[in-house]
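With one protein chain removed, the remaining protein chains of the complex are shown where they sit.
Right, subunit A next:
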Amino acid sequence: MTYEAVIGLEVHVQLKTQTKLFCGCRNEFGAEPNSHLCPVCLGLPGALPVPNEEAVIKTILTGLMLGSTIAPRAKFDRKNYFYPDMPKNYQISQYDQPLCQGGSLTLPSLSFPKDAQKEPQALANKKVRLVRIHLEEDVGKSFHLESRSGIDFNRAGTPLMEIVTEPDLTTPEEAFALLTTLREILRYGNVSDVDMEKGQLRCDVNISVRPAGARDFGTKREIKNLNSISAVRRALKYEIESQIELVSSGGTVVQQTMRWDDARGETIPMRTKEQAHDYRYFPDPDLLPIHTDGRLRTEAEGRMPELPEQKKNRLCRTYGLSEYQASVLASDPPLADYFESAARSTRNPITLANLILNDYLALRQEAPELATVSPEYFGELADLVSDSRLNSRQGREVLAILLRTPKSPKEIAEERGLAQISDRQALEAFCREAIAANPKSVADYKAGKAAAINALKGFVMKKSRGQANPQRIHELLEALLRER
């Protein structure tokens, strides 16, 4: 019998805000432990929460970007359980009236892992439905030292958005693609930096298996706190295989919460259904319901960005770029913006895209910020290359200098003598010299070895210090050799 997996994700995203969700403490990663604290986020007696409007707006914006219905009235609830990293021993979250409901995400092929982008599942443009998006406060961070534990409460009370999908996913690669796509959209909306190393995107997965084509779901297990997209893929792959193995050998899956041990590459049970918490949700009496109609929604709508898919399509249409070029540019909105402003100063945006995607990205590590190059200069460089006044190697050389010197590409090329020689007389002189100096290659060519012309070309390039136009040389040499 063949089995299929049913997968749903709960994605936690740390929102990019100046301050925490319910107090004025700074929302900052990597600060001195316990330096961003106040009575509110420490849960001191008498302290009260006041909602951070920016976090509410960013959650609504996320809902708008993902096509969710924005609740006209949302509320906060208390989720009760004891843990030392949670100062109040309840978490302020949203239970039955979240800010956003429904919505969906479509998975483009390029969001799949590289090794799976050509597979049918990556080409299906699958649409994954969302259940809801809600806003809650994050907890502190525990550190287990040798004989005792410490807690850093800087993270306690920072805004966390939870996005819950329907169980529409069937493979680890789809889960990977969903997270990649989601991450890109969240960056577009400036909702979160989505830096996984900083824990800004964390994921719980629910997974079950069933005989292929079956209608009922199997019993699910939940894997908690996966903190990288590739770990999600690995954990799911492991878990699917282990559930299928269990079920096909006559066993049954027990409802369980697991954790993923990335080093050992396996999932480990944490607790069973019987040990599950009763969170005793109830409306938080300290917080008024949120009415989103009006100012909050208008503000979110005003921040709606062009979405990644829209941008890709537009870049292809407007500039004639390939889907691949458009995707790479769209995955880096500031770079795409830069491309578009430089495109105004060139006649050949495709050459510009190549310069940015091949040469600039390769030079980026050692070069200063792209921002220091004016888009006009970059456009001018693209023209020099597309007009054959520089060859591509020279183009990269000028670019490398351009990143460090605020001069026009033309000036740089002139200063360095980097003009491609396309002048017929000059080139003809080089070619005649090459033919005179390499009788063996000439003989070979005449004897039918077409590749022998390369040696002659190499000679010309060397003599011209790399500045000859290779295309022209080829044509000239062929013509001269035919003459003889």
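General observations
Note that in this section contacts are C-beta pairs under 8 Å (C-beta built on N, C-alpha and C of every residue); 3 or more make two chains touch, one makes a residue touch a chain; residues count from 1.
Simple rule for what comes next: contacts and distances are computed from a predicted model.
Per UniProt, the protein behind the absent chain is "Glutamyl-tRNA(Gln) amidotransferase subunit A"; the candidates were "Glutamyl-tRNA(Gln) amidotransferase subunit A", "Lipid kinase", "Spore germination protein KB" or "ABC transporter substrate-binding protein".
Considering A:Gly30, A:Pro120, A:Gly250 or A:Pro285, the position touching the chain not shown turns out to be A:Pro285 (whole complex).
When the omitted chain is restored, the residue from A:Pro87, A:Pro108, A:Pro349 or A:Pro409 that touches it is A:Pro87. If you put the missing chain back, the residues of subunit A touching it would be 39, 42-51, 78, 80, 82, 84, 87-90, 278, 280-282, 285-288.
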